[in-house]
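Below is a structure I'd like to ask you about.
One chain of protein is taken out of this complex; the other chains stay put.
Order of writing sets the labels: A and B. Residues in every chain begin at 1.
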């Protein structure tokens, strides 16, 4: 392999494989490629936008250390996380030389062949940082130099990129106890960029969360409601939702191991809450309480209009020793089979036909697309299906989604795209993959005579822009 | 969009996407396109054929009000069923103007883009009613006029369409207690069309059916067997099967929440039956009794030769308030994960190798195709796999079926196609989609060199005609 092999990203990349479908996909793509990006769900740190002059660090700090999509793949092939500069919980020594980290990453870049992470990176390096040579062990330091040089430029601040990326609105994900100081700073700064918070109360709602007691104390503090039972807990949550809404939030987000829902009486809910306060709650208590709170959250959404998102099915921190050493979000969250038809029935029977509710469902179990989620979304007025989530936010994951969801749910019961990412510079590449997957799917319907081109353009526009904007009330 | 945009349905529609496969698919299609339709399973009302001069009502009454595939999609987007003229159980007011209903439907027709329902409708309007303009809110009343005009013609009676559709035989689905009056009238009329009943005893076999006690009373009455226990219940069922067979039936059909089977002693079966008669049966009783009765039904099929069909896995009436207001079959039946390997073992170990039994299995859980159903059908002589059922009776559903079933089960352990529809005028469009999906799948094997053209033509003929006819002994 030559040290500096040029890469070439053709305009019609990903489409096809060949022939009329590839041509039609490009025609459709050109209608939507320049639409603004609507980012209704993600994990970008709002701090990036609070300071107008915020600068990214070095390439490793920007692209590798915070991205578990990347370092977990190297870990799976025997690279120690310490050698990639991942901070240890005990503060012990880890690699600090960014060029070394970058070199190790580049030496293993072949691991990402055929993966979405690899495609995003190539596109991001090319489109955002102007890198047009193939990343290998040999070219590693050259690429590092190019990226580092760009990061030093004035037009590489997060705010400058926000404009360049044509982001219309970007929603962050924020704990219920978060005072939203960065969001407040953004507002005060007078900057026109729309960075909106999202209310995520898992750490106070799921009573088996590590540190739950401290979280409740923090919630009391930040809400000004002294939480001494279930009733005051609900008051504090409503208080925080109102605050988030006043800061521009249009949505909430909820994680749970399963989508189990079941209503408790206030007395039963309080009994569990009291056991939790005393540190005596059992595992079954936690499952029941979360199941009940999902109903409560739907009730609050009906009252305050915040769109509700549900992300179930991830067994977090599967690798215990890794968790002990490095903490959360280390690429060790593993999906599990998920059941929606029975689990969601209590919630849907109570609130699923209420026109004031929008509940966006996600899954890590593709088998539920055609079996449960599409039939549910194709029936209940309150439901919308979110795009493929994590592990499935890939070319094949998107193809599966279109082919398994739309025939039953219809396009208009889906929620468009969200990038769900911590990796801010990867946002355009992620939306681009979705847009390409969408038009490639539509092009297939057109060349088969299942759809006319006029309708296909409308659908492509909805997928790229309209559905996300309307679903999330942006 | 112009008010009257012409639609064009190319001869090679759906095939492809492009190139040699599309051409080969058309070659194969032309060999089978004109074969008669064999319809071994469906829900067309036999009343249509009992009166030689039966006329359909208006377009809304024909195409929208009875078709939950259609109105559930509008409901999912906030259209009230009352506004579509769906009758309420309490007889309360609903829309009665068919032009208003049709207009609402047309205003929302974009919801069906990319769905099989949309494709069927376009084809049905075009081929049956001669509509060659695109259905939109603008063109709605024009299309209404065209359809209404056709319905007024003499050659649009059900019997005339039966001939025009080239239906060789059409099986209805009929309760065990049904006296088959319409079927008797058809026979008496001397008409040559073959309309055969199918014995469906769910309402008397599943003891948790709402109104089960009344159903048993009706079964006593119609069979002339005074049912006072399990033994007389079995007698009454055998009596009814004999009557159905005398009326031309070749098959039975069974629905169950799961395919659980397990044999009870006659004493244990009677104990449950007595509890059910007293209204004291528990949920577990119902599951056990249904599981036992599936074995009994297989036993009876071996004795009387009726082909047995099993349709498990639908959680009926998921939306309780909708059920209360409108009743059954409102588009709120949701699939659930289904297990066949262990559940069917008792039945298959007792009867699965008996050459006199044909048991046709269906599923709403596509994951079972390759994991359980194809291996089972590729082993047990009595088993045949039915075509994709409901939600999966779509282009992608058929592609998944061919790609996940045939490699293991082989083509000759499948049961051909059935349209399973209430919507009589949609029958040709449904068979046409299946035939197109079949030849497109075969064309892929031919152009890849996995199959020669001679074999492909034989297989296409089997899929379009032979398998259904032989499996159902028609």
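Rule of thumb we're sticking to: contacts are C-beta pairs under 8 Å (C-beta built on N, C-alpha and C of every residue); 3 or more make two chains touch, one makes a residue touch a chain.
Every value quoted in this text rests on a predicted model; they were computed, and no experiment measured them.
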Just name the one of B:4, B:55 or B:448 that touches the chain not displayed here. B:448
In the whole complex, not just what's shown, which of A:293, A:364, A:405 or A:429 touches the removed chain? A:364
Chain not shown: contacting residue from B:103, B:189, B:370 or B:461: B:370
Among A:245, A:318 or A:422, which one is in touch with the chain left out? A:318
Touching the hidden chain in the full complex, which residues of chain B are there? Just list them. 18-21, 337, 339, 341-342, 345, 348-349, 352-353, 355, 367, 370-372, 374-381, 383, 403-404, 406-413, 444-445, 447-452, 454-455, 458-459
Omitted-chain footprint on chain A covers residues 1, 5, 7, 9-10, 12-19, 72-73, 75-78, 110-116, 119, 134, 315, 318-322, 331-337, 364-367, 391-392, 394-397
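The definition used in the following text is that only the chains that are shown with their structure count from here on.
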Express in whole angstrom the distance between the two chain centres, defined as the mean CA positions of chain A and chain B. 40
